[in-house]
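Taken from a larger complex, these chains appear in their original positions, while the remainder are omitted.
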Amino acid sequence: MNELTKRVVAFREARNWKQFHNPKDLAISLNLEASELLELFQWKSSEDAISDKYNDLSDELADVFYYTLLMAHDVGIDLEKALLDKLEKNEMNYPVQKAFGSNKKYTEL
Amino acid sequence: MNELTKRVVAFREARNWKQFHNPKDLAISLNLEASELLELFQWKSSEDAISDKYNDLSDELADVFYYTLLMAHDVGIDLEKALLDKLEKNEMNYPVQKAFGSNKKYTEL
């Protein structure tokens, strides 16, 4: 993942875009890309979206990942560690015994 | 990253949540987590958000990454390859000569 982060940072560096990329604007862009991903499913079932728009799906998910890596880099978050820490919290919030097969939030469990 | 994907899939497996996780609902959840990240910046500058809510920032970014990994896994996208492919497209859409220091979209360059 370090290698990927280097790639996206170098891409930005080459275009001198860091000036626009304050974390608040990165968070906005991450939302916009997540929406473009969701748009592929608009008025459709998962199956239809995947069969109609597979390449777009790959591109939009890549865009989400691109901004996730940039955000993590810029604010100094180790994304791998952040995920493992969050999983640990979720183990507490969603203990298997209570959460098994349930679609409830932990505050409702 | 394969290791991380295994971890998030195992977390889900243990809770029998796959039944809720059709790709359309994963795309919805990815959007909700991206919004929770953005909410940390609501009515604030980047600086204030980062100093007030650093741990939340890490958690929300982890949640975005969690659903990105699950989505990629479930629809059979190699996230690393997807990102590199997208960067290649972006090299074409945003050639350095035209895009340097510009905040325009490629359709406007």
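A and B are the chain letters, set down in written order, and residue numbers restart from 1 in every chain.
By definition in this document, a contact is a pair of C-beta atoms (placed from the backbone, for glycine too) under 8 Å apart; a residue touches a chain by one contact, two chains touch by 3 or more.
As the structure is a prediction and not an experimental result, all values here were calculated from the model.
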Query - With 2 copies placed, total copies in this complex - result: 4
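Rule of thumb we're sticking to: only the chains that are shown with their structure count from here on.
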Requested in this report: Could you please state the distance in Å, as a whole number, between where the Cα atoms of subunit A are centred and where those of subunit B are centred?
Outcome: 1
Query raised in the report: Which residues, counting only subunit A, touch subunit B once they are in their complex?
Result: 1, 4, 7-8, 11, 14-17, 19-20, 22-25, 27-28, 30-31, 34-35, 37-38, 40-41, 44-46, 49-50, 54, 57-59, 61-66, 68, 71-72, 75, 77, 79-80, 82-87, 89-91, 94, 96, 99-103
